[in-house]
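The other protein chains are all here in position, but one chain of the complex has been omitted.
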Amino acid sequence: MAELIIISTLNGVLYGMLLFLMASGLTLIFSMMGVLNFAHASFYMLGAFLGFQISQWAGFFPAIILAPLIAGGLGALVERYGLRTVHKNGHVAELLFTFGLAFIIEEVIQMIWGKLAMDYRVPSLLDFSAFTIYATNYPAYKAFMLLFSILIFIGLIFLLTRTRAGLIIQASLTHPNMVGMLGHNVPRVFMLVFGLGTSLAAIAGAIAGAAFVTQSNMAALLGPILFVVVVVGGLGSLWGAFVASLLIGLLQTFAISSSWSLSKLFGTSFAPASGTILYDIWTVTIAQIGPILPYLLLVLVLVFRPTGLFGTRDT
Amino acid sequence: MNSAVELKSLEKRFGKTEIIRGVSLDVKSGERHAVIGPNGAGKSTLFNLISGRFMPSAGSIHLRGENITGLRPFEINRRGLSRSFQVTNIFPRLSVWENVRCAVLWSKGYKYSFWRNIDKLEDVRARTQEILQLINMTDRAEIPAGVLSYADQRALEIGITIAGGADIILLDEPTAGMSRSETEQAVALIRKVSEGRTLIIIEHDMGVVFDLADRISVLVYGQIIATDEPAKIKANQKVQEAYLGAAGHD
Partner (left out) sequence: MSSTIKTYGIWIVAALLLLLFPYVFSAGASLTTMCLMGIMIIFALSYNMLLGQTGMLSFGHAVYYGLAAFVTAHTMNWAAKAGYPIPLPLIPVAGAATGLFFGIVFGWVSTKRGGTAFAMISLGLAELVYSSSLILRSFFGGEEGISADRTKLFRVFGYNFGPQIQVYYLIAFWTLLCVILMYAITRTPLGRMCNAVRENQERVEFVGYNPQFVRFIAFSLAGLFAGVAGSLAAINIELAQASFVGAGQSGVVLLAAYIGGVAFFVGPVLGAIVVTLLSIKLSDFSEIWLLYFGILFITVILFAPYGLSGLLMMHAQFWRGPLGSKIARFGRLLGAYVIAAIPALIMLAGAILLIEMIHHVAQKGAEGANMHFLRRSYLTVNTRSVLPWVGGLIALFAGFFAFRFTWPTVANAWHKALLDAQRSGK
């Protein structure tokens, strides 16, 4: 039992950190440009596929460096030639543009790599058991992922708060016009931030793709959860994204490992008739409703705290 | 005379910054009351508090004796208070006619009806026409509001504010950016529409203020330093020091 709790906590935190790696890039882009990048999960997927392909040619470690660079570069181009054009048509047009982008990225990936899962493997260097808890081996690769995402997170904080570039970014978040008048190239800052955000998503994909599944439906599966994270955390709040990511990561991980259901709890003595909706609800296990838990959380938060846990900015 | 709008020890803070630091004011029914003061004094914030856009940090607001503190803007508007905005706040892609008509609808009681043909509502049409004639824009009725000239947009802004027939009208710098002749027209319009109603007006143009107002309140650093008739305000030494300075001699 304790073993299950520890493993689930580790996995939950890991999942949460991966979510946060993406949600932080998303929040950064949203805070700066007011546009929620619908294609953010698509860049995650792109990172995974690029990571896979490059690792086939040049090995794993070059892959996780090159994949985010390429994806980030693509992101910067998208901002420069796509978003900037649509910007004058308002927020709805920007959101629709990123929606169309997500659509296209998914189709291009399917066009090149097809619809089946890729054989993206954990590099043999990291393919051992890091430690053993009771009877379960915890893979070193997962420990590596956790460490890596924490390092990136620290790097991000350092970049934003201690470097000059970071200061300019922070200033552009709230006063783009003033920063522009001070002589900084604000459009270029926007482009860099978008590129940074998308490369964060891509690097999460490149390392997660090897441990989990790399397939062309990745973005469609993860995307909605990502948006739940930012809405629950509060649009525009990095801290909220952090808390919400961990919350959802832990919630889903614990749920999946549980086979409890109402029927198990109360026995079959007063079970509803088979073939009805009540029966379905009665017999469903918590593991089965794992995928919906984030959305249930969303509805709860909306009813009781519409601006999210740490909501700062209303759109 | 009855009280139209009464403010009791009103305070407003944004974070640690105090904008309104204890304002008490009683605007009488039927009065034309001007609020003047230097930039940053908190005049627009005061309007935002009265009209429900902001929640006060302390104190209370009363409309004809009823405590309206904390009510939503539409709840306050339905009680007969309407305000205009310093930065023109219209419906850009709707025509001038549509802009005014939207402001007329609630007052005629049609609420959220989705079963009545709006073009057949004669009272709505008549009132909209009346307002357009008042603000002198019947010839531009079909033009999208967003492409109007600045002065026309300001006139439309006033039109939207008065269309619902509110008897307490708040105008926030209605003549800002207008030329001399445009200002004269605007003042004539304001005088006409505030006939028999209560008017609270924020203005920087002293000519307009002394022309229109029955009483003037001077807001400086979030506090009212004087409320009195125009002549007495002109002579008030505190006011002269704080605000009018050399410009006080007209």
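A and B label the chains in the order they appear, each numbered from 1.
Methods note: a contact is a pair of C-beta atoms (placed from the backbone, for glycine too) under 8 Å apart; a residue touches a chain by one contact, two chains touch by 3 or more.
Quantities reported herein were computed from a predicted structural model and do not represent experimental measurements.
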## Note on the structure
Full-complex touch with the removed chain, picking from A:14, A:28 or A:86, is A:86
### Query
Which of these touches the unseen chain: A:7, A:69, A:95 or A:309?
A:95
### Message
Contact with the hidden chain only, please: which subunit A residues?
### Response
30, 36, 82, 85-86, 89, 91-93, 95-97, 99-101, 103-104, 107-108, 110-114, 220, 224, 227-228, 230-231, 235, 275-277, 279-281, 284, 288-289, 291-292, 294-296, 298-299, 302-303, 306-307, 314-315
## Note on the structure
subunit B residues touching the chain left out here are 51-52, 72-74, 77-78, 82-83, 85, 89-94, 98, 101-103, 105-107, 110-119, 121, 160, 163-164
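Keep this in mind: only the chains that are shown with their structure count from here on.
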### Task
Averaged over CA atoms, how far is the centre of subunit A from the centre of subunit B? Could you give it in whole Å?
48
